[in-house]
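Some chains have been omitted; the remaining ones sit where they do in the full complex.
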């Protein structure tokens, strides 16, 4: 298929490459001329504006947005709304909030423009491994895009087949799924990331408990100096918690067992937050997913006002003094 | 009554004073001769050793220990076990783990020595306001000590009477309670402190959310610069969360609205930890009390190994770089 791709950051560029490797034609645009030029050198048709991109695509057009969620995506969708024609399809592969999808799809539908939201997992490994795709939109529209999704998805590979799936949608085993109406693709991706936060935090706490087992305060015969890079590697093999995140942990710890090259000030991308908001809307308890998010918040700050208030109360009722270090020392 | 008091830190000294104010005779000992001398000047009979203290008390003796929980209490109990006689009573008013009480009581009972565990709440305000006392031990032994407990407790004061208590133990309204067999006094005090951690953390989080409402990232028409010292004072008056901790918060914020004089590195005293262990033994969910404890742990450390591991995983799967600040800058 011929497809326009807007946004050539790490993810967008690799998506273009994976499509071109399978002989899809990509018309590419990015605010950075350099990014466009790099992809042109690799076989894409680079263009210098949204108008050129629209002109370069045959109607009905298919355009894949791969931009940061938020203002830039919003503006680009608005601009394209004024330029695209009936039956054109706009795919948002970024990390949009599913509520924005619903709103955008309704507005674009007024002009006959189709909207498809695609949650994309796979990160920097996706070009090689393929991307896991969660897709929301009108089903007939999504089905026409099947060649694109099939190419981007990882395919069956050598992953063990799950029993009892004979009557189910076989595309799921290829690594892409039609999830339902607009927003559902990004909704499923959002929950995926929420789970990701929780799993990461489970590993973080576990390795922290292993690491701190060598503290001087502990009784000497119950203190251990455990080789964490080896533990991570070990657990990849036959344990209940073997997982891709553990594979990555093992790689990271083999390089730097003490993790001294990392700040531990951990960003969050929006989807972890929206997952908690969705849980609250649904009245579903989400203790683990919220705790994982809050750990990231706390990791980026110094002692909070709240913690200082704890110190202040303790001083008031118990005379405990927890003063800040003298900045002169 | 005549009573020995061992340990003249802030709590022990004030307990002696409150007892002397009510004409009890106090024989006092502390490792610090200065502490002993101060109390002697205020009317106590100061002694220079445990042996002198024992000699100065009429049999059957009553001795109140007010020492830091842990080794020093353990050693002192052990030493006294070798020196006290049948029917003497040892009271531990410190913050012992209730399991240590059970063990100690059983061992002292072999020699006919009685043991009473008393959880004491009230902090630096106790001398004036009185101490809330939670008492465990053999009931007849505890009842003989009633004059001591009655003196130390706050009394009814002008606190509103709770309806429907006509048939219940009236001493509870004086601020002291016989909780049950050995360990139960410290068990109830332990849970008290667990709740205290949870309540403090509820206030801490709430004030943090108020404080951060003025962040630049927020939409301008939903940003507020709220006077927190006033909020604390306000909520003391007719609100559902009015409480002594809020009274103290109001005092602290009136002095220092930004809490810049506090480190926010918050200690925990053991009882918060034991509360979680008790919850786990009983299979009772304790999400709030444990989260309050963990916040204190985190407040005392820099970015944890676990947080660095999150950064490391994020780099592996997404190419996100969260490096530590250059120490040269």
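A and B label the chains in the order they appear, each numbered from 1.
One rule holds for everything that comes next: contacts are C-beta pairs under 8 Å (C-beta built on N, C-alpha and C of every residue); 3 or more make two chains touch, one makes a residue touch a chain.
Note that the structure is predicted; figures quoted are calculated from it, not measured.
With respect to copy number, the whole complex recorded in this structure file holds 4 identical protein chains, 2 of which are shown.
To be clear about the criterion, only the chains that are shown with their structure count from here on.
Relative orientation of chain A with respect to chain B corresponds to a rotation of 180°, obtained by superposing CA atoms and rounded to a multiple of 5. In this assembly, the C-alpha centroid of chain A lies 46 Å from the C-alpha centroid of chain B. Across the complex, chain B meets chain A through its residues 10, 123-125, 200-201, 203-205, 207-208, 211-212, 244-245, 248-249, 251-253, 256, 259-267, 287, 291, 295-296, 298-299, 303-320, 322-325.
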